[in-house]
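Let me begin by handing over the structure; questions about it come next.
For this view, one protein chain was removed and the others were kept in their places.
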Amino acid sequence: MSLEIKIDDRTAKVKLLKQEGNIIKVEVDDRIYDLDLIMVENGVYSILYNNISYNVELIEKKDHRHFNVNTLYNSYDVEIIDAETKYRMGRSKEEIEDIRKIFSPMPGKVVRIPYKVGDHVKAGDTVIIVSAMKMESEYKVKKDRVIKQILVKEGDTIDGNQTLIVVE
Amino acid sequence: MSLEIKIDDRTAKVKLLKQEGNIIKVEVDDRIYDLDLIMVENGVYSILYNNISYNVELIEKKDHRHFNVNTLYNSYDVEIIDAETKYRMGRSKEEIEDIRKIFSPMPGKVVRIPYKVGDHVKAGDTVIIVSAMKMESEYKVKKDRVIKQILVKEGDTIDGNQTLIVVE
Amino acid sequence: MIKKVLVANRGEIAIRIIRSCREMGILTVAVYSESDRTSMHVRNADEAWFIGPSPSSESYLNIEKIIDTAKRSGADAIHPGYGFLSENAKFSQRCSDEGIIFIGPSPFAISNMGDKITARKHMIAAGVPVVPGTTEAIKSEEEALETIRQIGLPVMIKASAGGGGKGMRLVKDEANILGSIRAARSEAQTAFGDDAVYIEKYIESPHHIEFQILADKHGNTIHLFERECSVQRRHQKVIEETPSTIMTPEVREEMGKHAVAAAKAVNYYGAGTIEFIVDDNLNYFFLEMNTRLQVEHPITERVVGVDLVKEQINIANGEKLKLKQEELSQFGHAIECRIYAEDPHQNFMPSPGKIKHITEPLGLGVRHDGYVYEGYEIPIYYDPMISKLIVWAKTRNEAIARMKRALYAYKITGIKTSIPFLAKIMECDDFIKGNYNTHFIENNQDFLLQRQPCGKRCQDMALIAAYIHYKNKLDNASHGANGDSEKNAWKEFGRKKAVSRF
Partner (left out) sequence: MIKKVLVANRGEIAIRIIRSCREMGILTVAVYSESDRTSMHVRNADEAWFIGPSPSSESYLNIEKIIDTAKRSGADAIHPGYGFLSENAKFSQRCSDEGIIFIGPSPFAISNMGDKITARKHMIAAGVPVVPGTTEAIKSEEEALETIRQIGLPVMIKASAGGGGKGMRLVKDEANILGSIRAARSEAQTAFGDDAVYIEKYIESPHHIEFQILADKHGNTIHLFERECSVQRRHQKVIEETPSTIMTPEVREEMGKHAVAAAKAVNYYGAGTIEFIVDDNLNYFFLEMNTRLQVEHPITERVVGVDLVKEQINIANGEKLKLKQEELSQFGHAIECRIYAEDPHQNFMPSPGKIKHITEPLGLGVRHDGYVYEGYEIPIYYDPMISKLIVWAKTRNEAIARMKRALYAYKITGIKTSIPFLAKIMECDDFIKGNYNTHFIENNQDFLLQRQPCGKRCQDMALIAAYIHYKNKLDNASHGANGDSEKNAWKEFGRKKAVSRF
């Protein structure tokens, strides 16, 4: 199985060529690695490559395709690019921008929603204010829009990356 | 569901009378407790009873009926007495003693097995020596016996509570 | 003698207080809000009492509820920790009225030090240097202009009831004076319900240095030396260390004496902190007094060798201080890093969420005061600080090396934290040289927010781990099995092979 995986701004092709227990041969772009790789804790891998020891922690983010990966000194965002992702990426930028979903990257509590469904808002208008850990964040629209859907109400506790408001 | 549960040398009847979320009413022998009980980590329960805070850790032992239970200052062995356990307990002591299984409570390595199948051994004879963490333990028979089965060989790595030798 | 303490707080400080109480044989009562049922302080205390909904104003700040809980639980004393009700004179008074020992200063000391203008007056009377400026809240804008002309620009306009950077304005140009005064008053009114402001000379490139003091109820007051707290972001401390790199023995002694005088000026008892603003020439001025335990108290505990919470309890018990000023000294160097649940690369946005995995840094010279555990969900209602990493070493250089080692080894997953940002501070030249003031983070922003370059090799390892993890999950899914148990199968399989391959 060959997979395209995105790490920060780089997209690489990764393929497992051989596996015998924890001894694996794997290709990353054009480079072939012979490794001793073992999962030592749930989501934590110990990798030995030419006797260099890497301790790599994987944390799943919103789904099983998105990870945060920690090495000793670094932290990366990693995304597995599968068919579904490609389909999404294939759609034109326009098309994506047409369906605008307002969300907060962090969980929190909805403080205020100044508009109601059907309202016309101008570029830069704040459409929702979310509070978490004593800090309030304002989420604005970047273009003139119309409020299409409001999925939460003031006082609601929300998850990170949950769609809050849909605009057109 | 009412269960008999053994803790150290005491056997108590426990029954859940009512549950609303983490607020439960439970009967232990003749005493009724109203508690706030919640699993905070896998196998770790926080219990509030009359505002007294108990942090109780459960660790499964050989099967899902046997636990080691830690409270702040204590450590208990707890066994759930279900139908199967009762059946086992119902059999006469003689019967159980007749099928003698030799096992080591700790994992380790078999150092020596001085007898072979069919050998007659005397009460007090060592039938197997197991080593773990620089310490050797000798396992003896308590009565005159015949070696019926030897399930491991010298040099084998064994698990705790695994049957090593069967005698008659 | 105190036998049972209600800890009117949560998070790491509640646990830290419970630990000292336990060592003293004192029972502890935790209080908790709705979202704190599974918090560690509830699990650690001897008792736990529910006090209300998640917002602090309805629970941890609810004086009636806390007093009521103290009475019902039979607690004979309340420790307020820091934040929440710790600097609330009314609360201290209520405790006293109800016959409950407040482990902290008198209402008089809290209220006199809580109002900046009143505090300034006390300091001037006690001969403690203060920043040149007004001693009264300004009454008119004309008066303000006149004062500013006398002091000379730049000046700071500050809310009298203020704190945390709210209601503060720096004025460098004459043209901005009036606008700034109006903005500060309006902000102060909103934040504190009081629009009184005062004016102070603005100290360029200031250091923030504070002195820990301890005072008993018998008139004995000592200081436990300084803490350097200049590494700040938006007026919030990020890293503290002791001793301060800019301090001399002479200035330390003099400042210590002034700190003691400051405390005595309000008949202070308990633990407290005198904050000074210090310029590059070691001119120092009283800034404010924090009439409670500080977040950064552990660095003092380490270099001086005391348990400040135990000292607080002993003082509250009416005991005399056993520590003598002349017997105290600083041994070695301690640094504290505050670990926040926040994303430094997204403008330090808070990052509450569920902790998936923690690897705590341990070993020689490392203290870790935290409260989160694996599976714990950090609530959205409270401060984003999740723990404090405190290191000690014989020298400052060794302490920095140790802190780096500890920060690299410290892994919390599931949420974003300030750990990488803190590690960059330890690698920053100005910090290493001890050559910094409160502008440090601003001045070094680009360096501090740089991501550690790692190169292709390291990225490749991350890619491979992600590939294997994903593939393994897919394989398991297609076998209809549950992810978790199959992941173990991979692991077990790997292990068994590992044993047989040689």
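Each chain gets a letter, A, B and C, in the order it is written, and its residues are counted from 1.
Simple rule for what comes next: a contact is a pair of C-beta atoms (placed from the backbone, for glycine too) under 8 Å apart; a residue touches a chain by one contact, two chains touch by 3 or more.
Being a predicted model, the structure only gives us computed values, none of them experimental.
Asker: Using the touch definition from the header, name the shown chains in contact with the chain that isn't displayed.
Answerer: A, B, C
Asker: Tell me which residue among C:207, C:367 or C:469 touches the hidden chain in the full complex.
Answerer: Final answer for the missing-chain contact: C:367.
Asker: Quick one: which of A:55, A:75 or A:137 touches the chain that's been left out?
Answerer: Among A:55, A:75 or A:137, only A:55 touches the chain that is not shown.
Asker: Going by the touch rule given at the top, which residues of subunit C touch the chain that is not shown?
Answerer: Residues touching the hidden chain, for subunit C, are 15-16, 19-20, 22-25, 34-35, 37-38, 44, 50, 52-53, 298, 301, 305-307, 331-332, 359-360, 362-370, 373, 393-394, 398, 401-402, 404-405, 408-409, 482, 484-485, 495, 498-499, 502.
Asker: Quickly run down the residues of subunit B that touch the omitted chain.
Answerer: 1, 3, 5, 7-8, 10, 12, 14, 16, 20-24, 26, 28, 31, 33, 35-45, 47, 49, 54, 56-59, 64-65, 67-76, 78, 80, 105-109, 131-135, 137, 157, 160
Asker: Mind listing the subunit A residues that contact the chain we can't see here?
Answerer: 22, 36, 38, 40-42, 46, 48, 51-53, 55
As a convention for this text, only the chains that are shown with their structure count from here on.
Asker: Chain touch graph shape: choose line, ring, star, complete or other and state it.
Answerer: line
Asker: If you average the Cα atoms of subunit A and of subunit C to get two centres, how far apart are those centres in Å?
Answerer: 32
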